[in-house]
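Yeah, one chain of the complex is gone here, protein chain that is, but the others are all in their spots.
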Amino acid sequence: MTVFPGSTGLVLNEPLLWERGRRGRSGFSLPRRDVERREVSPELSGEAPDLPEMSEVDMVRHYIRLSQWNFSVDTGMYPLGSCTMKYNPKTNERQCGRPGFAGAHPLLPEDLCQGALELIAALECCLAEITGLKAVSLQPGAGAQGELTGMLMFHAYHRHQGRPRSKIIVPDSAHGTNPASAALCGYTSVPVPSNASGILSPETVAAVMDEETAGIMVTNPNTIGLFEEHIKTIADIVHAKGGLVYGDGANMNAVLGLADMGRIGVDVLHLNLHKTFSTPHGGGGPGAGPVCVSQPLEPFLPVPRVVVRDGAFRWSEDFPLSIGKLQAFWGNMGVLIRAYSYIMSLGAENLKRVSQLAVLNANYIKARLKGTFHLAYDRPCMHECVFSDKLQQPHKVTTLDIAKRLMDYGFHPPTIYFPLVVPGAIMIEPTETESKETLDLFVESMKAIAAEARDNPEELRQAPTRCTRRRLDETAAARKPCLRG
Amino acid sequence: MKDLSELKFPEELNYVDSHEWVRTEKGRARIGITDYAQDQLGDIVYVELPAVGKSFAKGAPFGSVESVKAVSELYRPIAGKIAEINSALENTPEVVNTSPYDQGWMIVVEPSQPDELKGLLTSRTYREKLKG
Partner (left out) sequence: MRYLPHTPEDIAEMLEVSGTPSLDDFFAVIPPECRRSRPMALAEPLTEWELNAHIDALAGRIAVAPEFKVFLGAGSYEHFIPAALGFVTSRSEFSTSYTPYQPEMSQGTLQAIFEYQTLATRLLGLEVANASMYDGASALAEALLMAVRITRRSAVAVSRAVHPLYRRVVRTYLDPTGIRVAEIPFRPDGTTDPAALGNVQELAALAVQSPNFFGCIEDLKAFADGAHGAGALLVAGFTEPLAFGLFRSPGSLGADIACGEGQSLGIPRSFGGPGLGMFASRMQYVRNMPGRLVGETVDLESRRGFVLTLATREQHIRREKATSNICTNNSLCALTAAAYMACLGGAGLRELAQLNHDKAEYLKAQLRAAGISLPFAAPTFNEFVAAFPAGFRDTHRRLLARKIVAGLPLETYYPELPGHYLLCATETLSKADLDTLVREVQS
């Protein structure tokens, strides 16, 4: 009798912060006052803000209880396609927490922060080597900001060529941030469909590529988990008409040490450090979205950049064609330190192994679930595989029901209803850090759910029943938004 | 989501491919979205409508309908000026789901090209198109 991870246990109720607390309590040790009090003039001074007053024990209990309502990578498997929810190494937390890093002011004179500048330079070097591209900026604070950086660089490049262009080719399987980032630069997205095999055809791209098109945004491997086999030809087609190739590197976990983005012809690639490079997702962030670029795009990188001068690391703004700045300072240093620690801990061989095992894990799941669920593309996948709810539709069970029921078994659901090109998509990315036993339990759970869909579909429609909450009324939340207490 | 046979398309109305319906009322056109559209969208949470007096061309987007997980543009079946909008939808967007042809109406238009009213689909043709 299989014992699944999903279980019940005593998890405590906890009210909202301001429903706790009482006037006069405090959870903070106020520093000793050693200077005189200087009253602020009454016109400028306001009321003390209405913040809850709690003792330290109440504050700690509040957050510990809330944390127990969350599922996380440290709790169990989180097979979200295209999110790469791999294990977040704890040594990385130790490294970014070192007082020298945690307490560093960003505007320290260069001689007083050589350690930070050296890490930035070293990480740039690592990412350039890993991607096969020439130069790197660590400034963008997330993948979407990396995309924006790329689009701004496209814009600056074409303007510098004297021919500003107005369109960007975006595959219909692209992540929503792609057209949104292009729009922020004033580009019109030109959608192109994938072919029957789930990848882009050169002919489709050639049909829309012209001198008004700034370039193409391609995710490779794509959002369905397939390697874009024609990517080099497509890059050549775009380059031939003076366009540029933007690579969305969200799925880099499949091709570390294997694909060479520079050889492929990518001009700007963003990486998601919170995906491929193991930094934690934080319940939504912070992440980091560095960009790696080819030689022709290097002059347009954000500033300042770290350079070596007279044997020391220095900031340089001497890049007149730079697009400027995306964040006030230099990027999410705390996240960069974690990614650097990860790369230094793994080395080249292990990073390649990461991709090999990530792809193995996904193909193993694909082989074991094929037939139980409808496989969207019956061909070898990379680090993620896409199923759908087609076989469960006769029982009036949807992808949503399957996802909700999986929670009761003790797994986070896969990505659902994305990419849009597969109706009812269930996209599974196990990552390389899950063991065979965990994958087997996941497969058994999915098979059990498929059987429930057939024999007892109402069980699925009522799921989840073991989480701290049942299904929530999202319609009411949107019709009458209550966004604060 | 409902089966096509369960959806209603009143015969006295006209339809367009972008799933809006038109009711002619003494030379003016009352417009909303069809039972198929509201069923596809799911629970509607918000309807964005233009200002009274604004003019649009045929086929132009004039607003949008939102459910929790999707947003759909609304397209003009005919050209003309907006004479009235259904401001009740601001507080009760759900009537588009429960009564798409009656209380869920969205705009009333003064057609600038009355001939366009003749080129619209009948209930039967619209249903046929949905089957295909």
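The first chain written gets the first letter, and so on, giving A and B; residue counts start at 1 in each chain.
By our rule, contacts are C-beta pairs under 8 Å (C-beta built on N, C-alpha and C of every residue); 3 or more make two chains touch, one makes a residue touch a chain.
Values in this document were obtained by computation on a predicted structure and should not be read as measured data.
Within the full complex, the residue among A:326, A:376, A:446 or A:460 touching the omitted chain is A:326. By the touch definition given at the top, chain B reaches the unshown chain through residues 46, 66-71.
One rule holds in what follows: only the chains that are shown with their structure count from here on.
Spacing of chain A relative to chain B, judged by their CA centroids, is 38 angstrom. Across the interface of their complex, chain B is touched by residues 417, 474-475, 477-479 of chain A.
Against chain A, in their complex, chain B makes its touches with residues 43, 45-46, 66-69, 93-94.
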